[in-house]
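What follows is an incomplete set of chains from the complex, kept in their original frame.
Think of it as A, B and C in the order they're written, each chain with its own count starting at 1.
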């Protein structure tokens, strides 16, 4: 035991009336919702990077956090892991997620970085075994180091493509070794700063080739987890190729990978792309590529990705409603890709930010489940389209339809969309 | 001759030094640029709707324009057509574009609206014959009438789908009769106001079926023009299905129509979707679906579609650069989907707004052509990616690449992206 | 009794468990909160314009609503008033708000419009007397008619200034006659479309002069209500002078009117200006110009003013918290400047949209009151600044302070801002 979280108890469910900051008011892991324990619906994961590797900087200021494990030795990395698993256990989250760069020191070259990754992977495997905490997904950080400044797979320099491919392989290996249930690709630098120096055709082909290699490696290794792409429209680049769910879908179709790859949808990225979170989730479901979620929150008044812990339960209810309509998570889960505000310096802040987020998720899930169980919303939706249940129109052609419109003198009469009534209905479950 | 534009002369090219408001300073239709007269590069079209049908209203105020043809008789419609063709000839634009609702009075039912459309189509055919002005594209207005309030193809009511299909047929017929070179679909109401009452799966399937019917009708009639979708992310609806070029591409792929349908890209819609105009053009080119452009301008400080006449030549140069890189327009052209500000009441305003827009396009085109001819920009781009010209990487797999990275100890060294130098270079042509 | 709302009962409180759409689940008018009946905290008002005068149009489509009172006769206006008061009584709102243009037909000239206003004012006075419903505020519509297209007070044409001033006088007279508790100015066209034709100095001076005239007339007539400005950054104009609370404050200071005029803050306008609603409310309070609120909601994914009925209780709790910290409403209240979605065609929609909004306000108010009563949030805030309670720093000068920093070797140690913990705390009350 480190003493970083000294004095902070394991968080237990105490119910909505509890005044204890260090307790769940809504998240009751074993409470059954729609026939399944809440924990199996939510499949919470904590993120290694924001919680343990991020120093608190922003574009106008440097490090605010002072953590005993900040440094670049293997001993630092192991202390970081110790503290991380202590947090996972305090919170009772069943999963965590990592990038290679979060958990191992950067080496002097590829081989040394890979060696460090191997060693830390074994260390984490032990921690997993001891704690029972599992890996939701692993991923490669192909955006922080200056070598990736012009992209990873989409770099104008083939050497960077090679370095990226090799890195992905090691991260997939680590994910497999740790029993990860998914492997994620977030193309933070796969985009451009200016069209003037960009060959979009080449870069697109490179990205497609890399994704194919990842899928091939999955099959070669027998990895059973899902390959996930996390869309984001921009930031860090001016324009990212994985803009949103619809864009990723077109990309997958283009390379014939729509059956192989799913999406990890993040609320903040949906917002930056001009969508609601529930839109992206519903679209992913309809396109058959829904995989997992990053449940953080964006500030609606900011134009950048704030990665805040979520707290607006009505919004979260709408998100989980779409998750439930998609049949719930299979390999996916609820990852907190969320960071403390840089002024939240204390160990308590790290724990309580997660507690608040988990509780808000639980409250949202319960409301969503009640909505679905009641069935009023779905009944209203089905009723609205019921005219189509018996219609033959989609099998006809324009000329036939025109004749019918003339002969029957069809004059459609609009019917109320009842938006406000449905919004009232949603509020009833909250 | 009506007297609406009385006293306004036909606009002629007088050169950059001219002080005459009623002259082109850059647009010299027969001047050869990159081996082709400027007019054949630009293929200008004026829009019937904004110039002649829009009354000047906005969400907080009603009609400001007082036009002698405002009314709903066939005589009004013919006077409108007379004035419209006078404007086309004053400007010397070779093309125009229309919706059915712009040029015929709404009838009491479908049959009467169709009859009105037929009669006006014949009237316009005569005007085309007299003037030599041609039709760039026709389209159906499936968004203004209250029957379309919940969508056209994507309406929950099959009767609206039927009415829409029948209307599209009549508009395609009119387009064919008038020798139109394209047929455009803009799905202003194909989206949703709230997910709560929306069945996105059904609506998507309906939209796909309608598009297939349009393509089938094209083939059945032997229409040689292109079918174009005009993407827009939102407005009027909260969320539109044809969000942007990438989204339309995924939709086309899903329904196997990517070889049949292209895009009509509008600057203002690109902006609303979080892209630059040149991004959307470049992407359409790379995806093989570039068709035509709506060359208007959006206010960067507004969150809605302002449809202003374009005037920023550096931005337009970047747009035409992508058009030229796509091989220029085939069936497409430069449509001004632009409206006067509602305070610009005078007939002169209508003429001069187009003159300014055409001149800015011409200046942009000339700069783009010079950039392309010089070849420095393309040389820099090609040089940046030249490492790929001899690379075998895209044919390998992750394991092979990893071995190579280890064996060669690949340590990629970043090279300058030279963005500012390239921006300076662009400014040299302006 | 008209039959517009036939069959719709007066809405009563039934409690959170009620399944009755036509009942309040949270708004219990006489329930005492912080020592005052809920109705006296909230002071609800319905808006004449959106509910009864708006035809359902948007920039891409016309009228969707079909109301028996649509027309321009005095009989229509009276029927509209009858229905409006029926709605006020069904809802049990104690107040309503109007523009002149909402309730009287436009006349052929100023005198006739004024006569129509007079006649309708008497009619409304009778309805108020019969029903007990009161007027929260009146205002002049100086933006819809084409005469105002270039502004009202800020018009380049003095005749429009004159017409506007005369109109304001008649609207203030009507407000006084009807016992209104405030008079509001929303300068929808007081701004510009392009700086190129705008003399901002002159327009600012004109606006200041008009506001002074309004204040003078208030004093001359002995009107005891508050004069309120409603800030909005843009839409309809590209740029509006009353951008936000801070801008209005600077304007008031410039003309020495900060003691005479307060603000009516609208949620949607706060969002459009890049602020949160609670920011604008808190700022107005700190500047001493808080007056009243327009409690509607903006869509975060839209760039225009959607004026939706509010429904996100957590957001509303934060807003009412600032209202309560300001001491609550004096003359102000909670006006629903909200319109039905244009697809919500039915009379039931109009009633239930308000019911949902009122209920969400009540839930928000109760949460805000609980937060304030508990005192934990304020205690944490005060504790954070407690170092200042005994500090003499603000009375010193730079040199003295520098000496002290050197002598005491002051090295400030940052303390956690505890944002997530406070967010968790807020969620406890919801």
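By our rule, a residue touches a chain if its C-beta (ideal position, glycine included) is under 8 Å from a C-beta of that chain, and two chains touch if they have at least 3 such contacts.
Source: prediction; values computed, not measured.
Chemist: Counting all identical protein chains, and not just the 3 shown, how many does the complete complex contain?
Modeler: 4
The working rule: only the chains that are shown with their structure count from here on.
Chemist: Return the chain whose centre of C-alpha atoms lies at maximal distance from the corresponding centre of chain B.
Modeler: C
Chemist: At the interface of chain A with chain C, does the proportion of residue numbers present on both copies reach over half, so same, or stay under half, so different?
Modeler: Same: most residue numbers at the chain A-chain C interface appear in both copies.
Chemist: Would you mind pulling out the distance in Å between where the CA atoms of chain A average out and where those of chain B do?
Modeler: That gives a centre separation of 36 Å.
Chemist: With chain centres taken as the means of their Cα atoms, state the distance from chain A to chain C in Å.
Modeler: 38
Chemist: What residues in chain A touch two or more of the other chains?
Modeler: Residue numbers touching two or more other chains: 274-276, 414-415, 417-419, 423, 426.
Chemist: In the complex formed with chain A, which residues of chain B make contact?
Modeler: Against chain A, chain B makes touches at 109-111, 114, 146-147, 149-150, 155-163, 165-166, 168-170, 172, 193-202, 204-206, 209, 213-214, 216-217, 220, 233-234, 239, 243-244, 246-247, 249-251, 253-254, 272-276, 278-279, 282-283, 286-287, 318, 377, 380-382, 384-385, 387-388, 391, 393-394, 396-399, 401-402, 404-406, 409-415, 417-419, 422-423, 426.
Chemist: Quick one: in the complex, what on chain B touches chain C?
Modeler: Checking each residue of chain B against chain C gives 56-64, 143-146, 148-150, 188-189, 193-194, 234-236, 238-239, 272, 299, 301-305, 341-343.
Chemist: Looking at the complex, which residues from chain A come into contact with chain C?
Modeler: 21, 25, 64, 271, 274-276, 300-301, 309, 311-315, 340-341, 343-346, 348-349, 352-353, 355-356, 359-360, 414-421, 423-428, 430
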